[in-house]
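With one protein chain held back, the other chains of the complex are shown just where they sit.
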Amino acid sequence: MKLLEYQAKEVLDSLGIAIPPGLVARTADEAAAAASRLGPVAVKAQVPVGGRGKAGGIKLAGTPEEARKAAELIIGMDIKGFKVPLVYCEAALEIERELYLGFTVDRDARANILMLSAKGGMDIEQVAEESPDSIARLYPNPWRGPLDFELAQLAYDAGLGELVRPMTALIKKLYRAIPDYDALTAEINPLVVTKAGDIVAGDAKLEIDDNAAWRHKDLEQRYGAVIQGDPYEVEAKKRGLTYVSLEGDIGIIGNGAGLCMSTLDLVQRAGGQAANFCDIGGGAKAEVVENALAVILMNRRVKGVLINVFGGITRGDEVAKGIITARDNLQMKLPLVVRLSGTREEEGREILRRNGIEPGVSAWEAAQKIVELTKAGVR
Amino acid sequence: MKLLEYQAKEVLDSLGIAIPPGLVARTADEAAAAASRLGPVAVKAQVPVGGRGKAGGIKLAGTPEEARKAAELIIGMDIKGFKVPLVYCEAALEIERELYLGFTVDRDARANILMLSAKGGMDIEQVAEESPDSIARLYPNPWRGPLDFELAQLAYDAGLGELVRPMTALIKKLYRAIPDYDALTAEINPLVVTKAGDIVAGDAKLEIDDNAAWRHKDLEQRYGAVIQGDPYEVEAKKRGLTYVSLEGDIGIIGNGAGLCMSTLDLVQRAGGQAANFCDIGGGAKAEVVENALAVILMNRRVKGVLINVFGGITRGDEVAKGIITARDNLQMKLPLVVRLSGTREEEGREILRRNGIEPGVSAWEAAQKIVELTKAGVR
Amino acid sequence: MSILVDSTTSVVVQGITGREGSFHTEQMQALGTKVVAGTSPGKGGTTHLGVPVFNTVADAVEATGATASGIFVPAPFAADAIMEAASAGMTLIVCISEGIPIQDMIRVKDFLHGYPLARLIGANCPGLITPGQAKIGIIPQRITTPGSIGLISRSGTLTYEVGTALSAAGMGQSTIVGIGGDPVLGLTFRDVLELFEKDEATTQVVIIGEIGGSDEEHAAEFIARGSRLKAVAFISGRTAPEGKRMGHAGAIVSGNRGTAKSKEEAFRKAGVPVAETTDDIVGLLR
Partner (left out) sequence: MSILVDSTTSVVVQGITGREGSFHTEQMQALGTKVVAGTSPGKGGTTHLGVPVFNTVADAVEATGATASGIFVPAPFAADAIMEAASAGMTLIVCISEGIPIQDMIRVKDFLHGYPLARLIGANCPGLITPGQAKIGIIPQRITTPGSIGLISRSGTLTYEVGTALSAAGMGQSTIVGIGGDPVLGLTFRDVLELFEKDEATTQVVIIGEIGGSDEEHAAEFIARGSRLKAVAFISGRTAPEGKRMGHAGAIVSGNRGTAKSKEEAFRKAGVPVAETTDDIVGLLR
């Protein structure tokens, strides 16, 4: 779960990290009210994706009236597929310098990596590429957490020796997001040193492991409903599916992430473009197939669907029957190509054929067929 | 710091461990009031030492009047040198069975050891001697803490398989006393399984590391003043001395724990008995010597004092001068033997002699001399 | 011959009385796998599927001397189950459970440093099978035939596809290892390749990789340093979109590595042909 900035800052605050005063506003009026309480503010779009600044999602407002106008512009705008549900009005900071602090999972190291740099701000990826040494790194032992001397070394390595003590304390607090919240990534960029010498989180990004949601039900309850992302993804999540929206017009269903991804690859190779990634997992039960089809058919852009299923435990004939039931229940009219392999694949294909569904023997053949059918606009 | 039962139970409660309802009473009236709120209670002396039950420090009271009488008897009584400052009135439990749960530092293993036994209650030391296998043991890794599977194994080893889940949860809570409070020993004996199936701390003992007091100032503030132990020890603690009261009549001052203990040994060998152990540490500064002498002279039983100091960094002549100043400031009249060794020991002895203090060349000679002087009752 | 598991391996199934554990234990037994015990807390002393059940893995090991474990417990208990198996002295631990929190697995990986003999496969993997001999996990026996090809894969269903295709083409397998698709997992491609390298019965290997991480790149480097095995690789996810990024931390750490392109290039540089589709694998092995 990717938290919005204001949510991430609430979590940082609960960990004892200083954040600027700020108020959430769901309407332009609320934004004006916030500015009259806070003084000059930044009005910031709340979306779980980077690059909102460049997309026009952050505006400075010196007066309540300016805040109202900014909020009017920002609330409801679309940033990389997310409709902005609300803005965060935050008091402006007197910035002395901007640092970078973050951690994430380094999958090659099978460990968490902490990163600290004196060169904070927007261009940290460029810094990483051009002068990697200016980003100090630490792999804390996952049971011990970062030790004081390791954090001191990190601060000295980052050229922030004069901030060793406050930085050690702050990083230990941020690190608590791992044991306490199963955070996968936390990033404070910029980490602001104010003219008064305080260290304050200028922005905050926090991603919580969905696999650990059972340990943090409170978070899901507080924040789960706020984000208004892609409507199909929202619907798929409700139905318990692994689903990602894409740009194309061919709906894809597969069982297993690898099979599903390779199906996407084949469709593109055949000249088509997938409308989604949808992994229905091992069993390929009729009910799950129906749920997946239902979500895919919600998308008006979809011109046809390719189902690629390997029948391992579930037999091919059962999978075929399930697909037919799902199609009939949903009164699906679009082209449907099914590639079935594994146990009883022949019987399965025969059932499909009898019910007017194109079976594919190989995945590649099936991909070519669905691309052909959608291009032809067959109904 | 050894917490009183009610204090330890407050800590257990803060860790999420179930404790019986109970109220502290400083007077007999308060005890009666507690019983009228709680129903039948056990009225328990609060002293930081074991064996209070056998000493008559625990009485059952069915009515407020009985509670009043019990408290009258118990408050102010002396249990192993501790004057009982208050009682804890605790609602009686419906006991199904009594278990033992505790941890302490195993200094040979340089680790914490967790112990669980189905044979709880008073006689756990006897159990340990007669059937050591009935006490299951676990050395948790100090960074990881006890892991679920380790705690499950502990419960099965203790023959408490049916309680694996609640016991795992409970032990993890108790273990938090180590990282959260620097506990050295925690003991719940008996750990009561009630007829209703709840697991409740029947008694609780908790010792916090004094060396970690700076991490737990709140504990010291809340609980530090309540315990009314030996008055000399209380006074010594105020003056920052390492002091333990003993039964004899010869006051002892030494620098370094080892030297101090070996001085005690020598006094006993010479036929005397020490009134205390008092380690004034490395420097042997005049001020510290004076503080130590002052505390020792508070004790009317003391008939003479032996000071055994090795002058390492501090020179012998300076130590001698300090002792004389201290004696004069305190107008000490009792026999005083000083054994000085190390740097400038000769000069030091000469100064002592000139000021009417018996110097001892060897510690053994000095011990014999002080025993002789105190037996003679010289003034 | 084979790697990691054969008909002599004695196996404990952790979570044997659960639905998944029961079903797959039966499948493992049907192939002839020597399942000597199961664990299920509170059910110690009973028997299930003809096998004694113990409360803890340590008890099971003490009673049976088992050296390998298959884990079929729900995700919240899986990390603990892996550590329990390692601490009981298991040398092969196959964790099928999916959905284990990543931070749990990071702690498990560190824990396993204390048990250098314990090899973990997975989690979130189909396990491994030595055709005709034994399996730990859920790979269907019928997609396999005994032979000399080693198959290593991050994906479950693609493993089945490729296994089926190989078997249909008369190309048997020495051992098939599904290492799992999670970001933090046990044995890597490279680890398994080293084992195949030492297994005389294996002459060819198929590597089925995926985007993300650098394990495929490391495997390619291993082969490039000289291997007697004829290898073919396939990478899925060429057209998968990058996840919508929120922060920069991920990008700073991984840089340009982890893409399908980077992986395919690494294999080609190592002289390993890369299949365009899984259907092409059989042809490239010939």
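Letters A, B and C mark the chains as written, and numbering starts fresh at 1 in each.
In this section, a residue touches a chain if its C-beta (ideal position, glycine included) is under 8 Å from a C-beta of that chain, and two chains touch if they have at least 3 such contacts.
Since this is a predicted model, take the numbers as computed values, not measurements.
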So which shown chains sit in contact with the chain we cannot see? A, B
Touch with the omitted chain, as defined above, among B:Ile19, B:Ala118, B:Leu151 or B:Ile178: B:Ile178
Pick from B:Leu86, B:Ile135, B:Cys278 or B:Val319: which residue touches the chain that isn't shown? B:Ile135
Omitted-chain contact residue, chosen from B:Thr27, B:Thr63 or B:Gln268: B:Gln268
Contact with the hidden chain, among B:Glu187, B:Asp249, B:Glu290 or B:Glu358, goes to B:Glu187
Using the touch definition from the top, which of A:Thr27, A:Ser134 or A:Gln153 touches the missing chain? A:Gln153
The missing chain sits against subunit A at residues 144, 147-150, 152-153, 156, 161-162, 164
By the contact criterion defined above, which parts of subunit B meet the unshown chain? Give residue numbers in ascending order. 2, 48-50, 80-81, 102-108, 110-113, 115, 124-125, 128-129, 135, 141-143, 178-179, 182, 184-187, 189, 205, 207, 209, 211-212, 214-215, 244, 246, 254-259, 261-262, 264-269, 274, 277, 282, 310, 312-313, 341-343, 362-364
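Throughout what follows, only the chains that are shown with their structure count from here on.
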Sort the chain pairs by how many C-beta pairs are in contact and tell me the top one. A-C
Averaged over CA atoms, how far is the centre of subunit B from the centre of subunit C? Could you give it in whole Å? 56
Mind checking the centre-to-centre distance between subunit A and subunit C? Centres are C-alpha means, answer in whole Å. 28
Send over the residues of subunit B in touch with two or more other chains. 144
Could you say which residues in subunit C touch two or more other chains, in rising order? 107, 111
